[in-house]
Structure formats: C-alpha cells, structure tokens
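I'd like to ask some things about the structure below.
A protein chain is absent from this complex, but the other protein chains hold their places.
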Amino acid sequence: MTAFIARSLIEKLVTLFFVTVVSFLIVHLAPGEPAQVDPLNPKFTPEMVERFRQAFHLDRPLPVQYALFYRDLFTGRSVSWKDHRPVLEKIAERFRNSLPLFVVGTLLTWTLAFPVGIRAAVGRGGAFDRGTAFLAYLLISIPGFFFAYLLILAVVSAFSVPVLGMETFGFEGAPLLNRANDRIWHLLLPSVLGAGSGIAVLSRYVRSQMLEVAHQDFIRTARAKGLPEETVLYKHALRNALLPFITMFGLTLPGLVGGSVIIESIFSWPGLGRMAYEAILARDYPVILTLNFIAAVLVLLGTLLSDLLYAAADPRIRLA
Amino acid sequence: MNPAPRCPTTACAPPGGPPPRRGPAGAWRALARNRMALGGLVFFAAFAAFAAFGLWATGGRAPLFDPARVRLEERLRPPLAPVSPAADPEGAPPFGRYLLGTDDLGRDLFARMLEGAWVSLTVGFIAVGISVAVGILAGGIAGCWGRRPVRRGTGLAAAALAAGAVLAAGGQAAAGLLLIAAGLLCGLRGRLGRLRPRPGPRREEGWLERPLLDVDALIMRLVDILLCFPTFFLILTVVALLPPSMVTIMVVIGLTSWEGTARLVRAELLSLREREFVDAARALGVGGVRLLVRHLLPNAMAPVLVTATLGIASAILTESALSFLGFGVPPPHATWGNLLADGRRYLFDAPWLTLVPGGAILVVVLAFNLFGEGLRDLLNPQARDRR
Partner (left out) sequence: MEAVHPAPLLEIEGLTVVFRRERERFFAVEGLDLAVGRGETVGLVGESGCGKTVTALAVMGLLPRPAAGIAAGRIRFDGIELADPRAGYPPGIRGRRAAMVFQEPLTSLNPVLAVGEQIAEVLRFHLGLPAGQARERARALLAEVRLSRPAERLGDYPHRLSGGERQRVMIAIALACSPDLLIADEPTTALDVTVQAQILGLLGELKRRRRLAVLYITHDLGLVSRIAERVAVMYAGQLVEAGPAAAVLKQPLHPYTRALLAALPGPHKRGRRLAAIPGAVPHPGARPEGCAFHPRCPLALASCRRERPPLACAPGGRAVRCPVTAGIPAPEGPRS
C-alpha cells in the first residue's frame, strides 16, 4: 500500500514535470513577444518593454526562464504581469469565490444524478426512463451559454431577482438575512447551470451501470435466494454499480479550475474560471501557467485519490 | 421453417470467433428499427443538405442569399418581415422577406445561418477527423507494437531532437541545430548498428541499448500528460495565443481530443489480439501491418465510429463556445457561435438573434448525440438489450 502510494507519487511527479515543460513551451513558443502585452498601448515605450523583459527574465535563454519561473512559483514570488500582485494571493482570493459554486454544483450533481439514474434503470422503458433520457440528451446537447441566457430570461422575468455577479451591488449594508437570501439567489443559477450537464451525463451512466449489473449472474443468485426485490437492487446491484463512480469522484477535482470558464464569464462571477479567461485575454503568463499547474496537480491528485478509493471499495483490487 | 439440419458452425457461433458482421441490407434494417438513430441520421442528412445549399447559395459574386450585405435601414427586423420597398432591391433575399429576420446591421439572419452551417459542419468533421486519425495511430501503435522497448539511446536521441527544436525555435539557432544534429546522429547510429548483425557471440548490451520503457507505456504517459490539461482551458489558451483562423481552431480541437479514441483503440486491440481468430490469422502467416489493417482495425472500428459521432457534437459545441468568448472563427465568416454571441446584446429587443442560432446548435448537436447513441446500440446488439 505504502509502496503503491510512493511509486504512483513518483510517477505523477514525473508526469507533472512534463506537464510544466509542455505548458511552458506552449505559452512561450506561441508567436508574438510576451513582453508586448499590449503593443498598441502608448505607455509601452521601448524602455518600458526592456525593463519588463528584465524584470521577468525574458532576456534569458528559455531553459533558464523555465527554471526561474518555477522557482518563483514555488517560493511564492511570481507576480501577475497585469497588476503586479502575487499570483498565489490572487488565486487564493478567486478560489474562495469559486468554491461555493463548485461545492453546490457538485452536491447537486451527485445527489440528483444517482436517484434519477437508478429510478430510470429500475423502470427501464417506462415513462420516467424515456422522459429523463430525452431531458438528459437535451441537457448534454444544449450550448451552456445559450442555456444560461434562457435561464436568465426565465428567472429574471418570473421572479425579477438580479442574478449576475456574486451579490447585488450596494447590498452590503442590508440585514444579514436579506444578504444571505441575495447570495443564495446569485449562487443558485450558476450552480444549476454547472450541474445541468453533469447530472445528465452522470445519471445516464448510473442507469447503464445498473442495467449492466442487473444482467450479472450474482443478481440471479440473489433473486434465487428469495430476497425481496429492494434488497436485490439496493444491496446487491447498487453496490457493484457504484464502484466506477468512486473513480469519477476523484476526477471532479480539476473541475475547480477548468470547468467554469463560460459560466463565470456570463454571470460575472469573480472566480477561478473567469480569472483564467481574463489572464488569457491579457496574456498574463504567470497566472495562466500557475492555473495550469494547479489544474494538473488536481488531476493527478484526483487520479491517486480515485485509485485509493477504488481499492478501498472493491475487495478484488489490491494495490501493490 | 427449415427442415434441413443446420450447419453446426452457424447454429452456434464458437466463442472467440470474429464478431459477426452484418451486410449493408441487415444494417439498414436494424437502423430502420432504431428510431433514435434513424431520427438522428435524418436530421444529420438535413443539416448536411442545408450546409451544402448554404455553400452554394451564399457564395459567388451574386449570391442568392448574401450574408455580408449591410442594410442599416433594415436593422433588427423580426422573422418573416418583408423587405421594405425603400430598400435597395439589389441583393435582397428571395421571396422579398427576411425568413429569420435581420441583425443589428440589417444583415439577413437566414443568409448568415446558411453560411454558418457550413462552417460548423467543417469544423466538426475536420476536427474529429484529426482527432480520430491521431487517436487510431497512437492507439494502434500502443495496441499492436506496445511491447517493443524504447531503448535508452532512442530516448536520448528523441530528447536531443526535441530540445534542439525548442532551442532553435526559441532563438538559439546554433545550439539548437547542434542538438538536432547530435540527436539525428545518435538515432541513425542505432539504426545502422541494428542493420548490421555482428558475428560471433552476442555481446553484452550497451548502456544505450537497454530498454527505457516500452512503446505502450510511452504512449499512455503521453495521454496522461494530455489529460492533465483541462481540455477547454487548454484549447482556449492555445487558440488565444495563435493567430485566429478556422484552421487553428480545427487543428487545436483535433489535437486536444484524441486521447479517448487512442485509449479505445488500444483497449479494443488488446482484447482482440487475445481472441482465437487473431491466432488463426497469425498461424496463417499474416503479421504486422497487414494483421492490424485487415483483421484488427475493422473490428475495432465500431466503437471508434460512435466516439467520432459524439465527438462531432462536442466539437461543434466547443467551436460555438470559443466563438462566444471571442476566440472563434474570425469575421467575416459567420458561425452559429458568433451569431449567438453577437445576438445576446439584443436578448430582450430581438430575441430571435439568440434563439435561432442557439436552437440550431442545440438541434444539430442533439441529432449527432442521438445518432451516436443509436449507432452504439446498432453496433453492439448485446448491449442494446440492456438499454
């Protein structure tokens, strides 16, 4: 077990190294001089560009730049090119904003997808199954931003509550209850949107897993034992059907960074996704690279986590 | 009823035989029974026809529908609004009506939708074509020659080549070229050494010839690295950094979405090569590329076809999302994504500018998804009974 963790940690560190190299190269080999953040800006005189280049080691050879960049990243010294604030501080601030969105969205996804998928599998071919199937395909196929506008249209005209941003502007002095209410309204729409396609995909997957397991021999054995249908379904079938989802749970982690670019842009939500979008627009390389690094770490941690969870849940798997 | 005794081989297929392939007639009948797939296919055909018609009707010097003609006096007309008699009759849409209304510059939305359909279709198909090609190549190599070792010398040569290329591109031309030359030399030496078998007792393997890892591991580690990037974030970064063009978008979407196909092909090949019919082919002396192309790949194609169909849907969605964020196919091309992005400013005044392109994307993507799922059922009848 320890050996497995140690070995996979080493493996993942090697992968992480290559990821940093690749992402560094993508950013630095793209055409266009990174120092010319905005070539049309009259403030950017040649002297300023030169100063900029020196400040960010852009005049050094690439491998040196690489080493210097990741040294700065790990020592917390790298700063955003846009506003010269430390990158980690900026990210921490945005992370606090993204977290509630992520948590509510994930909770919605996982609490809704399983009952829906199981019910569809149990009543296969029935009205509920067909209805949810159609809804799921609709949710998977609808462009997220289009759906967002439809929802905004509906919510704004039906409840006339403001939904953009994290809270209503100028609401800071309001009583706590009203503020909380306001925050919840603002949180609801983006979370539902973020969860929508997740629920669709996951519930279909739960359903097909349940049906897959329902055809296994041990389910016939459970029925032959004369156990009640609920025990057969929820004890024997469900346990086996749920195994793959333990793996998926670890893989939701990277959604923290990459999953919300569009939704956060639409709702002017000052989170990590929007920050990534702004950084890309401004060619703010330290922020882009740091976000990428964090995303990669989350992916690798997620896979390690799901390996461990899987081994804990499935007695057939032994980590060695 | 058939009174003649059945041939035992057809009465019960032996386990481990090649998966039965249906003739085109059988496939057609099965398709006709699968309403979901059939509906998706019909929609797809209609979409393709619409796009092809759009290519013809919006191109040329005097197009039937002109997506670029600006008529400021005809701004934000609702669908089916007649062309006003005062407007310039030249280049006016047929029937004297704006079928789907006009946008904020008075351009005919129907004409722009026609033009955008072709763009969406092209982006979807070419991006998926690239990703499937790369995926089959990578998965095929991993599945077929996965156990071959990558020797340290080869790894070193490749590293030198890559580093040299990077340095050369990064400005240090001299150092880069030197490294490239060294890499080439190193690689060639290994080649030549292998071509000339040495006489006498087998000598101890040199350090350079020791295996580093096998080909399968190499490709799978590559996939792992790619999976570490959140796909949309990666696409967005690359597209934003490169000069905007349709080609860039197709290539970037294609090159960032092949890992699923690669894994699928690899897994399929690994399970297929354990089956008896592959042993039979091997015993008949079929080997290497021929075995892969004639016997293995056709049997691995079914799931790839399904992923490809679903991939087109997701490529169209990705393109529209990129357009929405302002990184899509650049103007003057109209795409459904940037039509939608432009239309949102008039969400309340001219909702058709949002609803028409949004609805069109939804319907097309839905059709591809349904067709893909239906195809999956068709190609895998055992699984169909469980759906």
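Note that the chains are named A and B in the order they appear, and that numbering of residues resets to 1 at the start of each chain.
The definition used in the following text is that a residue touches a chain if its C-beta (ideal position, glycine included) is under 8 Å from a C-beta of that chain, and two chains touch if they have at least 3 such contacts.
Quick caveat: nothing in here was measured; it's all calculated off a predicted structure.
If you put the hidden chain back, the residue from A:Ser8, A:Gln65, A:Asn97 or A:Gln216 that touches it is A:Gln216. On the side of subunit A, the interface with the absent chain consists of residues 216-218, 220-228, 231, 235-236, 239-240, 243, 313-316, using the contact rule stated above.
Here, only the chains that are shown with their structure count from here on.
One inter-chain figure worth recording: subunit A and subunit B are separated by 23 Å, centre to centre, where each centre is the mean of the chain's CA atoms. Within the complex, the subunit B residues that touch subunit A are 166-167, 169-172, 221, 224-225, 227-233, 236-238, 240-243, 313, 317, 320-321, 324-325, 337, 340-341, 344, 347, 351, 354, 358, 361-362, 365-366, 368-370, 373, 386-387.
In the complex of the two chains, the subunit A residues touching subunit B come out as 15-16, 18-19, 22-23, 25-32, 61-62, 124, 137-138, 140-146, 149-150, 153, 208, 211-212, 214-215, 254, 257-259, 261-262, 265, 276-277, 280-281, 283, 288, 291-292, 295-296, 299-300.
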